[in-house]
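One protein chain omitted, others in place.
Chain nomenclature is as follows: A, B and C, assigned in order of appearance, with residue numbering initiated at 1 for each chain independently.
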Amino acid sequence: MADFIQLLIGGVSMGILYGVVAIGFVLLWQTSQTINFAQGEFVMVPMFLMVALHIVLKIPFWPAFILMLVGSAILGYLFERLMVRKLLPGGVLVIVIATLGLSGFLRYGIQIAWTPQTLFFPPLFSTEPIRLSGITFSPEDIWNIVFISVIIVVLHLCIKRTKLGMAMQAVAQGRETAELMGINVRHIIILVFVLNSVLAGTAALFAAPIFFVRYDIGIFLGVKAFVAAIIGGFNQIRGALVGGLTVGLAETFAAAYITTAYRDAFVMILLFIVLLIKPEGMVGIKEEAY
Amino acid sequence: MLRKTLVSISILSLLIFFSSAPAIAAEAVKIGVVIEMTGAAASLGDYWTKGVKFATKEINDAGGILGRPVEYKIFDTQSKPPISVSAVKKALAWGPFALSGPIYSSSTLANMFLSQEAKTPQNVGSENWRISTKGSKYIWRCSTQQGFEVPKLLNFIMSEKKPKAMAMLHVNNDYGIGAMETTKKVLKEKWNTELVAVMATEQKQADYSAELTTVRRKNVDALFIYFLEEEAAIVYRQIRKMGLKLVVFGPNSSISEDSLRLGKAAAEGVYGMSGFEYNAPEPNCARISKWFKKQYKEWPDNEFMKGYNSIYLVKTGIEQTGGFDKVKYSQKMHDIFITPKMQKNICGGNLYYDDVGDLHLWDYLVQVKWDGTHAKPGIVAALPPLKGPDSNKKTIWYEK
Amino acid sequence: MPLLETQKMTKDFYKLRAVNQLDFHVEKGEIVAVIGPNGSGKSTFFNCITHIYSATAGRVFYQGRDVTGLPADKIIRQGIGRTFQLIQLFLEMTVFENMLLSVQEHRGSLLSRLFTKDDSEDIERAHEILEFLHISHLKDELAGNLSYGQQKLLDFGMVLMPRPELVLLDEPTSGVEMEMRERLMDHIRELNKQGQTFVVIEHNMDVVMNLCERIVVLDYGEKIAEGRPEEIQTNQRVIDAYFGVEE
Partner (left out) sequence: MKRWLFWGVVIAILCALPRFLGDYTLYVVSLTYVYTIVAIGLNLTLGYANQVSLCHASFFGIGAYTMALLLAQGWSFWLILPLSGIFGGLFGAVVGFPALKWKDHYLALITIAVNIITFFVMVQESWLTGGPTGVSGISRPSIGSLSFASDFNYYYLLLVFCILAILASIWIVNSKWGRAFRAIGLNELAARGHGISSFNYKLLAFAVGAFFAGVGGGLFAPLLRYIAPDAFTFFISLEFLIMIVIGGMGRIEGPIIGAIIVVMGPEVLRMAEAAYLIVYSLMLILVMLFMREGLVIVLDRLRKAIPARVGSRE
């Protein structure tokens, strides 16, 4: 039982990170049918930004964090403005290739412009172990889970309750209808892209002490989050979260109870199963056939 | 107009494409550095090339090799074996005297037959034992191969720490699996025991709670980790976060500067072994590490020393044969005992190269110390090589 | 033995019943119209017969054989041709390629299709049909560049290519100009005389009354009437269904 809870903590703390990155996939897919293969790099770049601001330039934590989010937002804005807007008419594959190019550009850009080395980022919370009847965990795990959960809940509420959120939902339902309702679809889409990259920036802050700051972490995170989004359901924010947690837990439990050698393969097998039984994802809503 | 443009474009592209053809033979001793500049091992490749750069500068400042300057050119393998083949081909087309790199064993295994065919010495940073079984007379290692490193390390742990239950975590690639095979063999043959758990992990894996829970469940008291630098550091952190008390030990990557810089306090107490340590009682390692620290504001990873040595090996070989004959070089550089007297700048003290190009040298057993701001390797002992003239020497203890 | 028969054909979309317990049959040589208000399940019924949709319940018999659950393409290859309500063409291929595609699967084995070229007979027939439909000058044009009416004709032409015994036409005359409509009807009659059987979904009552010998009326997925044109014209349930009871 102690082991079980231990694994649960490990799995959830990873899964929730995958989940928050996966939400970005969902947001972009819903509002503009964009599959962003550079999503992982949208986490990696803020990591380096944070190191640059906080550790190299020695700016205090909070101002540095705000600046980093601003930087992420600009990245998201440029991404929409310079790339996606022009690429969308070309269809999904064109976007896939172009974002792959973007992913390489950002990755090698950081490597050349800065460093191929992995950089240290200090933990946000204490990592001293706390023992509780056979279970050992650190405040870092718990706080990560709590903070990210809060962010996701706030995001969810914003989308469900605020006027802006409603507008986003309307755009996701259908562009023409949204336009008829008097919503400025362009602005909403830009907003979603900025939101996505800010979210990724926030994820970067929590991921940096755990993964460390390395230029090639984006591929790893991107693929994991993409799988999470599909498993959970591509058209639901909830889906991304459920998917992330499922991936995190599946990895951990499969590694603990079956074999570690096929750790990543298990996630893929899980993906098969989910797609076979419920192609729209675990909590996704069936899309209308058209 | 159009035709003119077309013609000029095609001529231009032809020029670009063929400009990689062999240049007019210069006086220089050319060394093709085939290395991981991008991809998963880019940071290691970065250290390696810095070592190459420094060694080249040092040799040229001192008048070159037999009066000829050293010139190197970098060829990126992207950390991928097929690309490494094209990189070596490209390097060989440049007409080098020798090659330096790559580090990844899978890349070396893919391209080593090329240097063998071209009869061009290749000094690699790979550690997988299979490389030595391929029968190439043109491969030299710049680090101890797993087949010798693992038994040495296990010797120490088994005889000094006397663990009751040992487990192994290894990275799921040629590097980790090669070591796992050797470990199983050595434990069975020499110590008549087995690992209680063997777990393969992924590169870039960030959560090890599954593995460590198993370790805890099986009451493991000695954990052998065979990882690349970043993953090693992540595991140290998690071992600490789970409050596990056990002996953690690993190969040179687990105590190399990159692991310690990232692992910080969590790395404290980890045992590891390396032939090249910046604070080892070996003057050349210490000397070039100081230079590195001054240059780049941090201590070097041991790949820096290996890259450095890869150039000095070429110098040694040429000087020992007295000319630029690669076949003679190959003959001379096997079963050779390189001492500081023979090559005063080479790192690692007495180096012995056996008849398959495996390196045997004194390895330093270190335990990581934490001084509140930095994790440092604390030298515990110097372990003699398993082969060569020094193999009958006794272990030197620095602290016990 | 009827050429085509359905027994208790039922199709649910989630909780909505689109086709309800429909018994239907066509004799060889007939021209039958299926009519009904919008959303009465006519097209869904066609799609269930040809297994574009899996029917929730019920069976389909063609020439006395049970073809329920066979893949759509296999049912088509039994000798049934059909059009769709929304024209389904290969828009990025030429008109002529479209014509040949519609017949290529009806003969030979899968492997032979890698090695054999199109039959000269098929090519001739494609020319003839295009000629008849007055679109032969467009044969090398991409289907996507055709006007709606022309696409409609092409669609019709493609169905005729493999000489199907039974033809299911989903609104063949909508969007087709008057003159061509007459030609189409003549052609259908002509083919019918030669032994081909037609089932037509149609909104244009002129076409229905002139062309068909028997009419089946659907409403909310149920058959509410069946009979000769003049019987249907006076049937009270049909009038209610079309114009609403309250009126």
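As a working rule, contacts are C-beta pairs under 8 Å (C-beta built on N, C-alpha and C of every residue); 3 or more make two chains touch, one makes a residue touch a chain.
Just so it is clear, the structure is predicted and the values come from calculations on it, not from any experiment.
Asker: Which shown chains does the chain we cannot see touch?
Answerer: The omitted chain makes contact with A, B, C across the full complex.
Asker: Who touches the missing chain here, A:63, A:101 or A:174?
Answerer: A:101
Asker: Hey, which of C:27, C:105 or C:182 is the one touching the hidden chain?
Answerer: Considering the complete complex, C:105 is the one touching the chain left out.
Asker: For the full complex, which residue in B:81, B:300 or B:317 touches the chain that was left out?
Answerer: Checking the options B:81, B:300 or B:317, the one contacting the hidden chain is B:81.
Asker: Could I get the residues of subunit A that touch the absent chain, sorted low to high?
Answerer: Per the touch rule, subunit A residues meeting the hidden chain are 35, 83, 86-87, 90, 92-98, 100-105, 108-109, 112, 219, 223, 226-227, 230, 234, 261-262, 264-265, 268-269, 271-272, 275, 279.
Asker: Need a quick check: the contact residues on subunit C for the chain that isn't drawn.
Answerer: Touching the missing chain: residues 50, 52, 71-74, 76-77, 82-84, 88-93, 97, 100-102, 104-106, 110, 113-116, 118, 158, 162.
Asker: For subunit B, enumerate the residues touching the unshown chain of the complex.
Answerer: 2-3, 6, 13, 16-22, 37-38, 74, 76, 78, 80-82, 85-86, 89-90, 92-93, 105-106, 109-111, 113, 128, 130, 134, 172-174, 177-178, 200
Everything below uses one rule, namely that only the chains that are shown with their structure count from here on.
Asker: Can you compute the centre-to-centre distance for subunit A and subunit C, using the mean CA position of each chain? Integer Å is fine.
Answerer: Centres of subunit A and subunit C (C-alpha means) sit 49 Å apart.
Asker: Find the geometric centre of each of subunit A and subunit B from their Cα atoms only, then give the gap between the two centres in Å, rounded to an integer.
Answerer: 35
Asker: What positions in subunit B touch 2 or more of the other chains?
Answerer: Within subunit B, no residue touches at least two other chains.
Asker: Using the touch definition up top, name the residues of subunit A that touch subunit B in the complex.
Answerer: 3, 6-7, 9-11, 13-14, 108, 111, 115-118, 120, 127, 129, 131, 136-138, 140-141, 210-212, 214-217, 220, 248, 251-256, 260-261, 263-264
Asker: State the interface residues of subunit B toward subunit A in the complex, per the touch definition above.
Answerer: 37-40, 42-43, 45-46, 172, 199-202, 204-211, 213-214, 216-217, 229-230, 233-234, 237, 240-243, 258, 261-262, 264, 266
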